[in-house]
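A single protein chain has been omitted; all remaining protein chains appear in their positions.
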Amino acid sequence: MRKRSLLPLIGVVAIVASLVVGPAATAGPEVAKAGTVVFIHDQEPPNLNNDLVGNGLYATSLVMNRILESGAYYNAQARLVPVLLTGLPKLIKTRPLTAELEYKANAVWSDGRPITGADFRTAWRTYINPAHNVRSRTGWEDIQRVNVKGKKATVIFKKTYAPWQELLSASPLPTHKVQGQNYNQLWLNSIDVSSGAWRFQSWQKGVQLTVVKNPRFKALPTMKLDRVVFRYILDTNARFQALKSGEGQVMEPQAQLQIADFRNDSNFEVQSLAGFSYEHVDIQFGPQGHAALKQPYIRQALITGMNRAQISGALYGTIAGRLPVLNSLIFKTFENGYTPHFSAWKFNQAKVISILKGKGCTGGPDRPSAGNNSIFSCPGVGRLSFRFATTTGNQLRALTFEIIQRQLKSVGIELLPRFQVAGTLFGTTLPSGDWDLLMFTWVQSPASKITSKDIYSCGGELNYMKYCNRKATKLMDATAQELNPAKRQTMLNQANALMAKDIPSIPMFVRPEFLIRNKKVTGPKANPTLTGDTWNAHVWTTK
Amino acid sequence: MLQYVIRRLLYSAVVLVLASFLVFMFVTVSGDPLAALKITPNVSEETVQNIIERKHLDEPVPVRYYEWVKDALTNKFGTTLLTDEPILPDLWRVMKNTLQLVLVAELLAILIAVGIGVYSALRQYSVFDYSMTTFSFLGLATPVFWLALMLQVAVVQIYLATGRNVFPIANLNSVDPGEGLSFVIDRAHHLVLPVIVLMVANIATYSRYMRASMLEVVNSDYVRTARAKGLAESRVTMKHAFRNALIPLVTLVALNFGTLLGGVVVTETVFSLDGMGLYFVNALGTNDPYPVMAWLMITATMIIIFNLVADITYGLLDPRVRYD
Partner (left out) sequence: MAQPILEIRDLTVEFDTEDGVVRAVTGVSYDLAPGEVLGIVGESGSGKSVSMLSVLGLIPKPPGRIPSGHATFEGEDLLTMSSSRLRDLRGGRIAMIFQDPMTSLNPVLTIGDQISEAILVHNSGTSDDDARKRTVELLELVGVPFAERRVDQYPHEFSGGMRQRAMIAMAIANDPAVLIADEPTTALDVTIQAQIVEVLKAAQRETHAAIVLITHDLGLVAELADRVVVMYAGRVVELADVFTIFNEPRHPYTIGLMNSLARLDADLDRLEPIPGQPPSLITPPPGCAFHPRCAISQGRAICRTEVPPLKAVGVQEAPHDSACHFADELANLGAARAGTAS
């Protein structure tokens, strides 16, 4: 008996042992062939066609932006630089808006066909086709006509589209591959053509996607590496472990405390830089928001009672160092033209109390105190108790809320947490206007400011705050039609100054983006725009 | 027996239909799958309309359910909502991965647990017995995600200390797994940690069950009769005690297995294994009822089948149980 029942046990041990001894005896760390870089990412593309609805994800663009390369893209300094184009698109005429673009002589598709102006026109026709489930037609539907001649294309607009230069820098699509195809079914699981540094090789769904060097890419220096493998690891902790153990060499983590580990590790380099995403707290002006919020002094009290510098320090201190507070709703701290109009509202707890008391509010503390429990009530608007909504399950947001709540409680303003799942928060709550304060992130690009009107103009498509300032609206609407960048900058800053007085939204800080690279790989440089951190993959090398 | 099976299957079909309607309704009303789209700037109106028409999103729930049933039966469960991609190929892929993982984990767990349970029962109150009891309690009390993470951390620490990657800590295979046998070995290598994690809780449960069952049997009168007949102790244990003690465990394993085929979400998430559990969670997160329903149908069918298998096996093993 004893022998019989031990036999299976021995058998099992043998199996397990063979699994350990066999492969472990021959394997080193998991880097495969030389000339390969493994890029760890947290989300797998749903499919490879980034233009379709349900896509448009950063995860997809990491891969596809170097397969369907752009005419021009934003480099690491957020400047638009030509890639496939000979130079940035040129303005020919303003009425009607007409511009011209020309592709480089050495810009070819991976099968040898040259990239021509017709390929730009193909892109336009594909996007405006109503049968195609394209995510966004904005800008493309404003194009009247595209005339092509060889490598040149001349684009004539129906009406003024301010971000035209960015639009015309978009990727050309291969006419010979796209014509006659149903774009909805094209390039879902593979793509056999490329205009960029690499071309698609294979995709093992759920595990990894492999791209290999495109030797025909001459518009920029040809890629040095043989291969880049995108490995998809969904669990945050597992990603960090994988990076540590060498199962991957490059990663773009979200802001997580584990990053601090890597800052102290000499085998790794952590790059952190401010991106185009910024955290902010919107204030509800509509009928379903708290009546108090319609009073300017209340809003002033709120922003004066929040120590935004302390928050960003608490959140990102160990992983990104000190981040500057954001004091503009339109420009980012590192951008040309950034004017910190909101810095007029310096953090001052005593001032909050004096503002409120000055307007006749009662019931609150006389002095700011950490243990305070008395909440102000103000004439005609009631008790200063506001619902504070944000996404649930986000450690940093929870921490942010706690700090704000504590800061405001000390001066007699109460915040009630209303955390919700992202789907409900953004799908139902935000558009309905049934909230008081809502904190979230706008993910933007360098050209987003041109359409600030969407968010802040009276009746703007994304104006969920129901905020309305006629003067600011006029300025922002005009910006969207203005083609002169300098003029735009002035108008936007004027609008920002007005909003700094109104305080429709409290800008918090620009969210830092991170890139960790194993020092065995040289070249990766973080790019704050949606061009993605693989923008310069053609110069990467590995030991 | 045949009548019994047919009757059970008929009842199960009713349960399946009811479950499918309820789940469809819950998923549909729990959130708008187009929510994210609607607040994203610059999303094309026409495209959103296309989707609404294609998936009948403006119709009431029962109509949408009917459309789903049609799609499921005639079009292999249909396509996903936003990206209009066929569901079945993805589902088969994740099903196979989960099957691999769960099958190996279960088989190993059973082998080890039976050995431990039998030996513990025969050597009751010995050091082995007590230590196995402790191990069982620890195993049952340990949260799966914690154990998984600890194993990953341990492997990484070993790597940092020695430069050796003893086990990979994520995904189903390495960057270049090779072909044929080399691919199989690579896959096995990647499944070692997840299998260990899955095994721990199961071994704990099964070995307790086996031990209890074995103890009951070993002290029974018919085992005494077998000894009185002059049988060698090993024969008494294996032919008379062990076989009888195994019966309740077989039922438990069969029932458990059916549920496991629906995926083991936590393990799959921590190790990034492309399996059924993860598929379900992701589908649910997008509020897209079609993949959720497809997953549900397969999982429910598996559970029903294995429930039936458990009952039939029990009837086969124990002649006192008869189904009419």
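For reference, chains read A and B in written order, and residue numbers begin at 1 within each chain.
Throughout what follows, a contact is a pair of C-beta atoms (placed from the backbone, for glycine too) under 8 Å apart; a residue touches a chain by one contact, two chains touch by 3 or more.
All figures in this text were calculated on a predicted structure; none of them were measured in a lab.
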Q: Counting contacts across the entire complex, name the shown chains the missing chain touches.
A: B
**Q.** Contact partner of the left-out chain, one of B:Asn165, B:Asn202 or B:Asn244
**A.** B:Asn244
(Q) Touch as defined at the start, partner being the missing chain; which of B:Met132, B:Ala226 or B:Ala310 qualifies? (A) B:Ala226
(Q) For chain B, which positions touch the chain that isn't shown here? (A) 220-222, 224-232, 235, 240, 243-244, 247, 317-320
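By our rule, only the chains that are shown with their structure count from here on.
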(Q) I'd like the Å distance between the centres of chain A and chain B, where a centre is the mean of that chain's Cα atoms. (A) 37
**Q.** Contact footprint of chain A on chain B as seen in their complex
**A.** 31-32, 34-39, 41-44, 46-48, 50-51, 80-85, 90, 93-94, 97, 108, 111-112, 114-116, 118-119, 122, 149, 152-153, 155-156, 159-160, 163-176, 185-186, 188-189, 192, 233-234, 237-238, 242, 269-274, 278, 285, 287
Q | In the complex, chain A residues that touch chain B | A | 1-6, 8-9, 11-12, 15-16, 19-20, 22-24, 27-33, 36, 38, 46-47, 52-55, 130-138, 184, 188, 204-208, 229, 231-235, 237-239, 241-242, 244-247, 421-424, 426-428, 430-431, 451, 454, 461-462
